[in-house]
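Missing here is one protein chain; the remaining ones are kept as they sit in the complex.
To keep things simple, chains are lettered A, B and C as they appear, and every chain counts its residues starting from 1.
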Amino acid sequence: MITYIKEIVCGVYTLFVGMWITFIHMFRRRVTLNYPRQSLKMTPRYRGHIDLKRDEATGQPKCIVCMACQRACPSGCIKLDGAKAEGAPRKALTSYTLDFTTCSLCGLCVESCNFDALKFSKEYNLASMNKDDYRMDLLKRVLEKK
Amino acid sequence: MSRDMIMDIVRLVLYVACLVGFAAFNAAYLSLLERKLPSWMQLRRGPTEVGPWGLLQPVADGLKLLSKQILIPQGADVLLFRLAPVMVAVPGILCLVTIPFSETIAARNFNLGLLMIFSFGAINVFAVMLGGWASNNKYSSIAAARVVAQNIAYEIPLLLVVISLVMSMHTFNLHTIVDQQAGGFWHWNILALKVSPMMPIAFLIYFTCMLAETNRAPFDMVEAESELVAGAFTEYSGMGFGLFFIAEYVNIIVGSCVGTILFLGGWDSPFGFLPGLHWFLLKMYALSFAVIWVRWSFPRTQFYGLLNLSWKILIPLALVNLVLTAIMLKLF
Amino acid sequence: MKTIPLKAKFNEIAVCVEAAPLVLETAHATKGIDLDVTVPAGRVVEAARIMDEAQFMIEAITGVDWMADKQLEIVYDFTHVDSGERVAIRARVPRDTPELPTISDIYPGANWHERETHDFFGIIFTGHPELIPLLLPEDARFHPLRKDFKA
Partner (left out) sequence: MSIDAQSVLNETFVLNLGPQHPATHGVLRIKLTMDGEYIMDADPVIGYGHRMHEKMGENRTYAKFLPNTGRMDYVAALFNGHGYVGAVERLAGLVVPERAEYIRVITSELNRISSHLLWVGAFLVDLGGFTPLLYCFDDREQILDLLESVTGARLTFCYYRFGGVSNDIDDDFVAGTRKFIASLRSRMPMYDAFVTKNIIFRKRVEGLGAISAETCRKYGATGPVIRGSGVAYDVRKAEPYSVYSKFNFDVPVYTQCDCMARYLVRIAEMGESMRIIEQALDTLPAGPVMAEKVPRTLKPAKGDCYFNVESARGSFGVRVVSDGSENAYRLKLRSPCFSNMSLFRECSRGMLLPDALALLGSLDLVIPDIDR
């Protein structure tokens, strides 16, 4: 009988404790952001889709068309091509496309680059109804960006 | 027909219209509270986009539900399937007819008001059971079986507690019940220790049974979204679901009203002055708030736990309370 | 060491190469297993029983397609829950008639592992209660982990 009553009393007490905990949480700081009105800045190492780096001296991409990234990519979503112009010391990039639809954002391409020519974009609000929006011409992006 | 009678009917129709509005408004804004309150408890924001602070969210929800097609599953009993949402929503609103919101605001002052509320409240169970059964869905059928067992188990302690009150107050008339508690919170039934020393516990029993009768968490065996998908309401869409939804909140309102009247002194002011509608609403909404608060604080009980609670704890306690009340009435 | 008494038992049933039974003690640090036993396909049940008596836990069943040898290898991994020692029991079956007895009545957990291996390699575990595709679709008649399956 005593254990029966004790169990009831203890049980009811734990219920009130639980209610107290939810009650005090009502006055805590909200942890969610009012996305999309507020949004977070990505951390420096955030692995977004890749972007070409630009050589600030020449304004051209740093890429030397060694194809290491294309070989490193597990999903085969990087296609690049280069051509050696007359008299140029090395190959220059003529096209660099990233098929973001198959990219798994693993970052192995950036790691494979020995020439510091790739970086991660910090963009993450990438939503589109059109699949073609994700066939990114990175060369165009790097040349257009000022 | 005499002029009085016509006036009476007009008054009643107006009153019922007002009550339907009251019920719909409460259902809408309790559903918003049901989303806002847990979001505060859970460190979230809840709906913010529709209207200032999301205040128009219920309107948007209602419009969405209205615009949805009501799908009738194959093999369902069409008549019962369509009837069940109506059957579940109407009794709740009818219950409100007898509730005296203040000394003067009441649609009908029945002598057997309390009985009427409990008898209409029982239809709710029947409707949910029919809806679950008519859906021709296994989850709904399980829920239909659960709702019956659960409500039978919880009617008993609920009525035992109410009977002990009726014994001490000698009436089923809600108006009289409130009048007898007038004059400060120490006269309220929740603290009527000279009626029965167990009255605060009786109130807890009433509250628990009310949660169970309205199928609210932690006793929401009927909906049990992690087990039965949406239980009895799985196959309902559009306003069919909407009516179940409204009925749930109307039932909360009715339960809170009855709790306020029976235990918290109705429109009576806790300090003995300025009694009125505002006190009634304050107490009623406080109880409704607690109902929602409880839902978001606890996990769901298991079915046998639920029945154990009723048969092993609530019914014995309610019986003890009844006996104590009888003894006290005889002694003093 | 739990594996030392087991070695003698395994010596009796293991496959012999030049009269030496293929019961190898291997270094845990480099191989991840302590005892590497190769038994004839027909005797995996005996081997599993030895493991069961020694209170080992079934870890996994792995198939390997040795197409060049026209053989399929089945590796049963067992772990001892107290000492953490591991025993791998290997058996090979011919690639055209891949059949060996089930151990699912000794280790019920092998049921799923065998079904999975059956899915991927087409190995038939005779006596298995329900050798139907587990991870592959119900009507799958292909065995993707065989080396001649081109994805």
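Operating definition for what follows: contacts are C-beta pairs under 8 Å (C-beta built on N, C-alpha and C of every residue); 3 or more make two chains touch, one makes a residue touch a chain.
These figures come from a predicted structure and were not determined experimentally.
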Omitted chain - touching chains that are shown: A, B, C
Could you tell which one of C:Pro5, C:Gly32, C:Pro94 or C:Gly127 touches the chain left off the display? C:Gly32
Of C:Val45, C:Val64 or C:Ile124, the residue that touches the missing chain is C:Val64
Contacts of chain B with the missing chain: which residues? 38, 41-44, 138-139, 142, 145, 217-218, 220, 224-229, 296-305
Per the touch rule stated above, chain A touches the missing chain via residues 10-12, 14-15, 17-18, 21-22, 25, 31, 43-47, 72-74, 104-108, 111-112, 120
Chain C positions in touch with the non-displayed chain are 28-33, 55-60, 62, 64-65, 75, 77, 79, 81-84, 86, 88, 107-109, 111-113, 116, 120, 133-137, 144-145, 151
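Here, only the chains that are shown with their structure count from here on.
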Which of line, ring, star, complete and other names the graph you get from chains that touch? other
So which chain is the furthest away from chain A, centre to centre on CA atoms? B
Distance in whole angstrom between the CA centres of chain B and chain C is 62
Sequence positions of chain C contacting 2 or more other chains: none
Per the contact definition, I'd like the list of chain A residues that touch chain B in the complex. 8, 12, 15, 18-19, 21-23, 25-26, 28-32, 34
Chain B to chain A touching residues, read off their complex: 37, 40-45, 48, 204, 293-294, 296-298, 313
